[in-house]
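Okay, here's the structure, questions in a sec.
Removed from the display is one protein chain of the complex; every other protein chain stays in position.
To keep things simple, chains are lettered A and B as they appear, and every chain counts its residues starting from 1.
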Amino acid sequence: MKLNRKDILGIQELSVQEIDLILETADSFIEVSTREIKKVPTLRGKTVINLFYEASTRTRTSFEIAAKRLSADTINISASTSSVVKGETLIDTAKNLEAMNPDVIVIRHSAAGAPHMLAGILRQSIINAGDGAHEHPTQALLDMMTIRAKRGRIAGLKVAIVGDIAHSRVARSNIHGLTKMGAQVCVSGPATMIPRGIEKMGVVVHMRIEEAIRDADIIMMLRIQTEREKQNIFPSLREYAQYFSLNRKNIGFARKDVLIMHPGPINRGVEISPDLADGPHSIILEQVTNGVAVRMALLYLLTGGTT
Amino acid sequence: MKLNRKDILGIQELSVQEIDLILETADSFIEVSTREIKKVPTLRGKTVINLFYEASTRTRTSFEIAAKRLSADTINISASTSSVVKGETLIDTAKNLEAMNPDVIVIRHSAAGAPHMLAGILRQSIINAGDGAHEHPTQALLDMMTIRAKRGRIAGLKVAIVGDIAHSRVARSNIHGLTKMGAQVCVSGPATMIPRGIEKMGVVVHMRIEEAIRDADIIMMLRIQTEREKQNIFPSLREYAQYFSLNRKNIGFARKDVLIMHPGPINRGVEISPDLADGPHSIILEQVTNGVAVRMALLYLLTGGTT
Partner (left out) sequence: MKLNRKDILGIQELSVQEIDLILETADSFIEVSTREIKKVPTLRGKTVINLFYEASTRTRTSFEIAAKRLSADTINISASTSSVVKGETLIDTAKNLEAMNPDVIVIRHSAAGAPHMLAGILRQSIINAGDGAHEHPTQALLDMMTIRAKRGRIAGLKVAIVGDIAHSRVARSNIHGLTKMGAQVCVSGPATMIPRGIEKMGVVVHMRIEEAIRDADIIMMLRIQTEREKQNIFPSLREYAQYFSLNRKNIGFARKDVLIMHPGPINRGVEISPDLADGPHSIILEQVTNGVAVRMALLYLLTGGTT
């Protein structure tokens, strides 16, 4: 099977079949990272550019490791060292990169839609590594891969997503993906962090975390992006934690075998108590491991790989 | 044939034969970047260091891609992360790098002559990736390669270079190269941006852009380096654009088949109107593509490659 798609811009436009194909391909790549020699020659002679307009250790490193384990040449460009400082437009930067004949451009940008704009202009494959508050499709794919690996399926599971739903690209991509794959998704967070009309995406809104996680199979805690929010949309981190933190007390509402996820980086004691983050329910680090495999799968499929 | 030269510091010191050798070698490398597997083992086990004291996406990326497609190990050092912050001299930094046995050091520095100083001290090959307002030889080589690819020759062509001639290393390198290769070069720009005595370099000065581009085969627009110029050597960008921008109106003075070049990044609407930058006369993106090939050629020739 082949992915008939030039770019990965969001989960919204992926079909169930496409998601299945990506997740199965990712499953087959998980083994490469556990070998003695963690490298396959699949993308030898391909060039992957990581174009990051927002800082990110984990996502950039994950893409870089994925590309290198496939033997691709990888180029990192970060906003601070880029022509951006010289006032060049994003389109001009992208067209210049295109002219150097890369195969895949991975882009993270603070503006929603930036990857889509590039995808429409460039002949190369674009992977959205996070665009504003819009989508972060590789995160949702690694989340779905992790759920499937732990539970054998996604359909029929109850998934609670808790935190700043309104500003979270992780939430949006996961809502698109999980509902598409048949999960029952509910969200919770302070009223100022729940976007109006979110119910149209097929999710149930609960104002209290306890209701949201009741009988949940999966709890997905979102990062409070303290560095992004200048506007006072919540009174204080302390008050946020008091009402929406996942802790020993409220976890009891969920199923006994509930799995706890978080896209990282964690604000310990804000979104989640440290004992839960590090406890037996947590599959946070499996998410990270699977992230490398999902990105290997996408790089493989977008450069013409078949399964 | 072999390039009998340790370093590439400027176009000024290159002979016509050397320029021919480099351009012909570059022509042969253009194909590598269009292959399915864009990589040759030529520089396997060689180490190329990109030592950039000024930010630059395009030039650093171009050198890095060139080195990787030749299978060299590449190391990026940028001023912000370097020992420079600890007050080490450039010579000490360079001698330390030399002691780690790289094969080629690519340097960009705000001080004219910095690459020459290193070349005199280090046993390794030095490539000048831009030194102050002095020279940017790889840019001029890729420009000449592009002109030759489009017109079949350089000799006898009329080339107009427009903009801030005084502060432009691109202009200086191209004037050296184009006059050497037999082109007829004229320059134009605000009086404060035309260096005195520039005529001695073999060029004609025109105060008005219309005169400069009259019957031109090639128009090379220079970037206005707004970030460098604190001194008011021109009243405003707006006034600059009014008199020296290339646009639909004045382009009529040039030949019908005129080619438009720009070293990038472009200030759209300042040096050039967007429709011309993106229009059929523009060969700006071919310049970028050829840049990778020229840099591959130089890395190849400086490490002992023959044609």
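What we mean here is this: a contact is a pair of C-beta atoms (placed from the backbone, for glycine too) under 8 Å apart; a residue touches a chain by one contact, two chains touch by 3 or more.
It should be emphasised that the depicted structure is a prediction, and the values quoted were computed from it without experimental measurement.
J.: Touch as defined at the start, partner being the missing chain; which of B:13, B:73 or B:211 qualifies?
T.: If we include the chain that is not displayed, B:73 is the one touching it.
J.: Give the residue, chosen from B:34, B:101 or B:236, that touches the chain omitted from the document.
T.: Result: among the candidates, B:101 touches the missing chain.
J.: Touch as defined at the start, partner being the missing chain; which of B:46, B:116 or B:281 qualifies?
T.: Touches the omitted chain: B:46.
J.: Of the residues in chain B, which ones touch the absent chain?
T.: Residues 44-47, 49, 73, 75, 77, 80-89, 92-93, 95-102 of chain B touch the chain absent from view.
J.: Go through chain A and note every residue touching the omitted chain.
T.: Residues of chain A in touch with the missing chain: 33-39, 55-58, 60-62, 64-65, 68-69, 78, 80, 226-227, 264-268, 285-286, 288-289, 291-292.
The criterion applied here is as follows: only the chains that are shown with their structure count from here on.
J.: Taking each chain's centre as the mean of its CA atoms, how far is chain A from chain B in angstrom?
T.: Here the centre of chain B sits 40 Å away from the centre of chain A.
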